[in-house]
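Note that this complex is displayed minus one protein chain, with the remaining chains in position.
Chain naming follows the written order as A, B and C, and within any one chain the residues start at number 1.
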Amino acid sequence: MPWEFKLTRRVEFAETDMAGIVHFSNFFRMMESTEHAFFRSLGFTIHEHGPGATTGWPRVSATCDYRAPLRFEEEVEIHLLVAEVRTRSIRYEFIFCKTESGTEVARGQLSAVCATVEKATGKLVPIPIPDAIRAAITPAPREKLSVELRTS
Amino acid sequence: MPWEFKLTRRVEFAETDMAGIVHFSNFFRMMESTEHAFFRSLGFTIHEHGPGATTGWPRVSATCDYRAPLRFEEEVEIHLLVAEVRTRSIRYEFIFCKTESGTEVARGQLSAVCATVEKATGKLVPIPIPDAIRAAITPAPREKLSVELRTS
Amino acid sequence: MPWEFKLTRRVEFAETDMAGIVHFSNFFRMMESTEHAFFRSLGFTIHEHGPGATTGWPRVSATCDYRAPLRFEEEVEIHLLVAEVRTRSIRYEFIFCKTESGTEVARGQLSAVCATVEKATGKLVPIPIPDAIRAAITPAPREKLSVELRTS
Partner (left out) sequence: MPWEFKLTRRVEFAETDMAGIVHFSNFFRMMESTEHAFFRSLGFTIHEHGPGATTGWPRVSATCDYRAPLRFEEEVEIHLLVAEVRTRSIRYEFIFCKTESGTEVARGQLSAVCATVEKATGKLVPIPIPDAIRAAITPAPREKLSVELRTS
């Protein structure tokens, strides 16, 4: 489906902190990994090297609500939903659940803007989402999305 | 002041990604470092080992809005403001500015709940904020806070 | 085979740095992930919670030689070989190759000591490797190991 994707992974030791749980910042890395795997599943890459410029997806905003601790070696399923597709940006929702128990661990959002990075200057310039990507990605039906989540 | 704190640090190489800028997840680590330095400045630690239990501050939610890229070796000033003090939780606001230019780079929020971690089971149990900490930390005046930021 | 293991994974964006390649410190995290997956494949975990103490494998030494850059979205095969099993410690060798081209990217070593962490004090005490683990793990035949690599 062009509006959802699931990634399953196991928590690694280096992702935990001295409180014995996954460090909260690592949930943002897991969201990103899922977004990138979603792009790969559609035949795209999130980071395209062209002549003179690189196309990427810098972040506009990121949020996460934490509901239960996630621990070393637990398997987590990360469910990506496309929440909104605009001219230059996409917003995703993510739901993290433990594979074994189904316990919801966290919910998050990521908004990213399509942009080129000029190689000479390193400057980021927002651009319209390329047609091929726009054609392949659709927002999820409204009822699939979390209404309680903040909008960006 | 018991409702604000500033931390200044220089961006390290390992914090950047192949887009040439600080990876967005690292802003959450910088928020946390600032929160912890704020606690130290008041004579507290964020992670207290007691007999049979550890007191800590697991995160309830985290958000960040990104406004400008931050690059290797740039110095960034992270301004913490106490936005809200509840019975069991504290909410902070953070503003990231480049020291040299004053450019605002990002704004974020962190909500953390005071909790004990039972050593035997690893279970997290929310507790009222200890009196000494409550006495030392006050919410910032309303007009100092970002109204446009989402509330948790 | 009780003396080798292979883990295949794809490079994630957050593992790269502004030089456009995997940050050198992340090779150590990949070695560790492979070691832990090796333990799981034998039915063990690297971090065992017992009453009053936790058994783990703190590192004694770690080395890595870098031969070719590894980039975003490349798939890498990490080959673990058990180099030495002592009373209290194990030494592993690792060879990193790109799945597609077979190019060798890096070679490393990890020495870890079996130890208990006393929960009350956090003190690390080396202990003999438990019999079940010792019975399951054998050093690789000498000719499989890299002679040019430093010994720990």
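Here, a residue touches a chain if its C-beta (ideal position, glycine included) is under 8 Å from a C-beta of that chain, and two chains touch if they have at least 3 such contacts.
For clarity, every value in this text was computed on a predicted model and none was experimentally measured.
Residues 18-21, 24-26, 28-29, 32, 47, 54, 56, 58-66, 69, 71, 117, 122, 124, 150 of chain C touch the missing chain (whole complex, contact as defined above).
Counting over the whole complex, chain A has residues 13-14, 16-21, 23, 25, 49, 51, 71-72, 119-120, 122 touching the chain that is not drawn.
Think of the hidden chain as still there; on chain B it touches residues 12-14, 29, 32-33, 36, 40, 45-47, 72-73.
Everything that follows uses one rule, which is that only the chains that are shown with their structure count from here on.
A separation of 29 Å divides the Cα centre of chain A from that of chain C.
Taking the mean of the C-alpha atoms as each chain's centre, chain B and chain C sit 33 Å apart.
Within chain B, residues 18-21, 25, 71, 122 each touch two or more of the remaining chains.
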